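Below is one structure. I have some questions about it.
As you look at this complex, bear in mind that one protein chain is not there, while each of the others sits in place.
In order of appearance the chains are A, B and C, and numbering begins at 1 in each one.
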Amino acid sequence: MKKFLNEPAAFVDEMVEGILAAHPEQLAAVAGALRCLVRANAPRANKVGIATGGGSGHLPLFLGYVGEGMLDGCAVGGVFQSPSADQMLQVTRTIDSGAGVLYIFGNYGGDIMNFDMAAEMAQMDDIQVEQVIAGEDVASAPKEQHEKRRGVAGIFYLYKVAGALADEGASLEEVKQIAIKAGENVRTMGVALTPCIIPEVGKPGFEIGAGEMEIGMGIHGERGIRRGPLLKADQIVDEMLPVILNDLPYESGDEVSVLINGLGATPKEELYVLNRRVSQILGERGITVFNTYVGEYATSMEMAGASVSLLRLDDELKRLLAKPASTPFFTQLQLEGANP
Amino acid sequence: MKKFLNEPAAFVDEMVEGILAAHPEQLAAVAGALRCLVRANAPRANKVGIATGGGSGHLPLFLGYVGEGMLDGCAVGGVFQSPSADQMLQVTRTIDSGAGVLYIFGNYGGDIMNFDMAAEMAQMDDIQVEQVIAGEDVASAPKEQHEKRRGVAGIFYLYKVAGALADEGASLEEVKQIAIKAGENVRTMGVALTPCIIPEVGKPGFEIGAGEMEIGMGIHGERGIRRGPLLKADQIVDEMLPVILNDLPYESGDEVSVLINGLGATPKEELYVLNRRVSQILGERGITVFNTYVGEYATSMEMAGASVSLLRLDDELKRLLAKPASTPFFTQLQLEGANP
Amino acid sequence: MITILTAQEVKTALTEIRQLMDANRDRLLDLDNDLGDGDLGLTMAKGFAAAEAEAAESEETEPGRLLIKAGMQMAKEAPSTLGTLLATGMMRGGKALDGQQGSVTEQVAALLQAFVAGILERGKTKPGNKTIVDSLHPAALAMKQTAEQGETLAEGLKKALAAAREGEIAARAMQAQHGRAAYYQEQSIGKPDGGAVVGVLIVEGLAKAWGE
Partner (left out) sequence: MITILTAQEVKTALTEIRQLMDANRDRLLDLDNDLGDGDLGLTMAKGFAAAEAEAAESEETEPGRLLIKAGMQMAKEAPSTLGTLLATGMMRGGKALDGQQGSVTEQVAALLQAFVAGILERGKTKPGNKTIVDSLHPAALAMKQTAEQGETLAEGLKKALAAAREGEIAARAMQAQHGRAAYYQEQSIGKPDGGAVVGVLIVEGLAKAWGE
């Protein structure tokens, strides 16, 4: 296990300590609770609070998007484990300004139950809470069962547009609706080349043979669509992208934002090789690209692999996507080419 | 070899195509030459141009820092190979506004020769050229032979402050001097846990045994200070950081910026575990931290490992470091806490 | 056999259940290792220890409210899937006790039914999916029928325990639909479900605390 580690059991807390040491102007722990993180200036008066949460091991997910123009708080779980409802409740209490709190999180059983529970508890405190569940991995369930789909890198888009709208002073219901809309217009598919190691376990939980890949694997190693010999980069895109395109479907004349996400160990060089083919295919299909994000947005520790997400834009989504944001893990200036 | 690849020989060109497809508003190729990249709006009137260059396989180095507030152009070499003097010359001609061009690059034989040659050729064209060589890896040579030291992640700081000053309209000599000053005040040391694979070679050029690490290894696998069993994260920092601190030396009362750089495969989680210990030690030594950068700033493909860089700040360096910048791989808003 | 459900009886029950979780720690770890992430024995031992301690230290005299408090503590200390589901069950069970007027048998029946209903709702599941519900739901049903027939609490708990055990055995033949176990698909068939075993242990603890 080639990892920078002290005691495996201390991994998540030490990571958070390192994060707080690096970004003290941007992040704070709720009453010293390392696993309940909020914006340094929370709550923001009259603004709908947005909270997320999930297991650790996916940086920048989830806590990395807490900051200006995006989220207000995050409950931090153990590696690949849901945080507790109690953590979520603490975050909720801290970020609520009276305008209510929206939970945006991925479609995983533990997270759903805990956020549900937290919402129940927050309502006992008279805090208005709404929930939006992100689930856009087309490999994880067929379209007819889309409510079973896992949430992966595309959740970034939900955070981005909901955060931008909340900053404009929109109501809880409005912020919820824009997150839902982003969720309805985003699709993702991924491919894994190697497994990853949970520090407390110390060895990979599964193997992917030398020269093999698994198309559609989830970010915790959930089974994908098929395992087979590692294909060339273009062949992989040629297999994955049509599945995404046909699912929504994305059609000629559509405008999309592209997110090429690295799962951890894959170098950025290779992500751009993938993007080359993605942009070729979109061009051939008459789909225009408004903004391309390439890098690590949702990882699985040191897993090698990548995912491709598309967000179909309308004027409203585009306007919100283009707005500036600044978090410890994601900074964007106002993008040109969208109506402000 | 678990890589997203088509033909290995096409790797660098395809990567650049993917980058240009993703960032058309920010980057352009000189007359279609994929390996000669410049800012989309080059040259900028009356501004000193800053060019860099080096082998591929180190993203965001080198081309990733071309953009607002940083560099104007980059000559892109093959994986771990110097670009040619001819590429550099093309970049130089494109970015020169008449105010002259500064080359900032790492201390590697091939790069030095080619930039030297390019400078000679550019001067035949009556373009003023100055050069600053970055070499701050304390593991690569003793202090008395600091001119032999390799340039690694710390070059980021040279780009940042020189780019900020050039944007203010400073002269070629002034921009050169600030880059030299940053170079004199930065030190780096790294540790590698695994080797990396050059696509055209297809297998690691060297091995690091299971359970082993190499302290001080260079970003192309150059020999380090010592190889030994993989220690705990804190022990590694306890071994590396004092070497850096004692070299300049950084002393109580100094203010520094910290850069915790991932070499490729190492997850951000682990980089923050390292930062935790770095910030503890700096605190103990009475050294204050102005801004901490954590992430991938200079990589070696999918090598697992990390480096720590410190930049000692004075008012001028701090002011310039704090200024905004926006490139395809690095975006920063104005940092608070520095005099503008 | 108890005749009134007091706060003290809630404490006793939590102690019995906690002891059973301790005693079955390794067995639960093994079961979760086979079909999950292998933490079930740990989280159950920890969660019930926390619930027990919270109840023991509390000055709350109303049994329903005490159970809610213990449930909230369980949620805090055992934030795994089953920890949250059990916390939900305890909170909903506690609410159901509030204002319950009937016999002690009816009270316990109402508690168990609300407990299971809470899990079903929060877990978005139904019987037959190879979960804790497959032992607890038959137990709650048996308890309800006993109450309707006017039998004793001891009788009810005996029947509930038998039903839970039968349900746990039946769950072995099911295919897992939730959580990590679902990744195993057909391979999950034939293996016991750790959560269903936890369900049996809970009813066993109640039977010891309130039925003997």
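Please note the rule applied: contacts are C-beta pairs under 8 Å (C-beta built on N, C-alpha and C of every residue); 3 or more make two chains touch, one makes a residue touch a chain.
Only a predicted model underlies this, so the values are computations on that prediction, with no experimental measurement involved.
Undergrad: Could you run through the displayed chains and say which ones the absent chain touches?
TA: Taking every chain of the complex into account, the missing one touches B.
Undergrad: Return the single residue from B:A10, B:M121, B:I281 or B:L335 that touches the missing chain.
TA: Touches the omitted chain: B:M121.
Undergrad: Check each of B:T52, B:S84, B:N291 or B:S309 against the chain that is not shown and name the one that touches it.
TA: From the options B:T52, B:S84, B:N291 or B:S309, the contact with the absent chain belongs to B:S84.
Undergrad: Considering the whole complex, which of B:E222, B:D247 or B:E316 touches the chain not shown?
TA: Reading the full complex, the residue touching the unseen chain is B:E222.
Undergrad: Can you name the residues of chain B that touch the chain not displayed here?
TA: Contact residues on chain B toward the absent chain are 77, 81-87, 109-110, 112-114, 116-117, 120-121, 222-223.
Quick note on the criterion: only the chains that are shown with their structure count from here on.
Undergrad: Pretend chain A isn't there and tell me which chains still hang together through touching.
TA: Without chain A, the chains split into B | C.
Undergrad: Could you grab the centroid distance between chain A and chain B? Build each centroid from C-alpha atoms only and quote it in angstrom.
TA: 29
Undergrad: If you average the Cα atoms of chain B and of chain C to get two centres, how far apart are those centres in Å?
TA: Computed from C-alpha means, the inter-chain centre distance equals 58 Å.
Undergrad: Residues of chain C touching 2+ other chains?
TA: Not one residue of chain C touches more than one other chain, so the list is empty.
Undergrad: Could you tell me which residues belong to chain B and also touch two or more other chains?
TA: Residue numbers touching two or more other chains: none in chain B.
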